[in-house]
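Here it is, the structure, as structure tokens.
Of the protein chains in this complex, one is absent; all others appear in place.
In order of appearance the chains are A and B, and numbering begins at 1 in each one.
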Amino acid sequence: MMFAVAALALLVALGLALARAVAGPTVFDRALAGNSIGTLAMMMLAVLGFLAGRPEFLDLAILYGLLNVIGTIAVLKFFRVGDLGDPGEDPRP
Amino acid sequence: MLQRAILFLLFYAFWILMSGYFTPFLLGAGAAVSAAVVWFVRRMEVADREGHPVHLGWSALGYWPWLVKEILKSAIDVSKVILDPRLPASPTVVRFRPSQKTVVGLVTHANSITLTPGTLSVEVSPERFVVHGLTRASAQGAVDSEMDRRVARFEGGR
Partner (left out) sequence: MSLAVEIASWALLLAGGAFCVIGGLGLVRLRGFFPRTHASSVLDGGGAGLILAGLLLQAGWTLVAVKLLVIGVLIFFASPTAAHALANAALARGVKLEQDGEAPSKR
């Protein structure tokens, strides 16, 4: 019961974040919404695992989280420097 | 060498915790994969003092509960702003000099600022932090904050 309520709240939040991703005027708004959707999807997977009594879903959530970070950083780097091979400035302290 | 052994043990413990099975094949595969990852990490030269700050020890652990409390407090503040029908956001930018010396301390401070809702570190360098705040009060709260003092304390004191 309580997992269903939490899942419902997450669904509403996902819908709102999706609205921002569709409407966002700049690409950074969309990337921000995409990052939030990733976090919400992780939570959704975890809650769904408990809802269905199958905690194996947590492995999927971990994997999703790792890919989400890499995806966000890759998209940002692409829009910042234009290609993914650029090593960027690396100030050695 | 000691660092490599610690890394290997950490990776192997992580593997066992994630799998939860104790068949000989899976235990052997875990050892092989952990050793391979330690080798990759050595080759990529990312396992330095910063990426693996064991030297900070236990003093960093006392910082986390305090940070969680701060996150909850400011999450409630930001929620009030969002739920207010008049939307009383007054975006403010502050610039100040952090008091940390080491890279780990600076990164911890910047990440803590970002993790706390209502403040966001936009530019980070040893001389200057540029912090964006949702309201004027939250932005001013980041300057010479208790967070600054606490991070400076645990990066210096062992």
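Here, a contact is a pair of C-beta atoms (placed from the backbone, for glycine too) under 8 Å apart; a residue touches a chain by one contact, two chains touch by 3 or more.
Because the structure is a prediction, the values reported are computed rather than measured.
Considering the entire complex, the omitted chain makes contact with A, B. Here the missing chain is touched by one residue of B:S34, B:Q100, B:T116 or B:S145, and it is B:T116.
Residues of chain B in contact with the chain left out of this view: 17-18, 20, 68, 71-72, 75-76, 78-79, 82-83, 87, 89-96, 110-112, 114-124, 130, 132, 134, 136, 140, 143.
Although one chain is not shown, part of chain A still touches it, namely residues 2-3, 5-6, 8-10, 12-17, 19-20, 23, 26, 28-29, 31-33, 35-36, 39-40, 42-43, 46-47, 50, 55, 58-59, 61-62, 65-66, 68-69, 72-73, 76-77, 79-80.
Assume only the chains that are shown with their structure count from here on.
For this pair, chain A with chain B, the centres built from the Cα atoms lie 19 Å apart.
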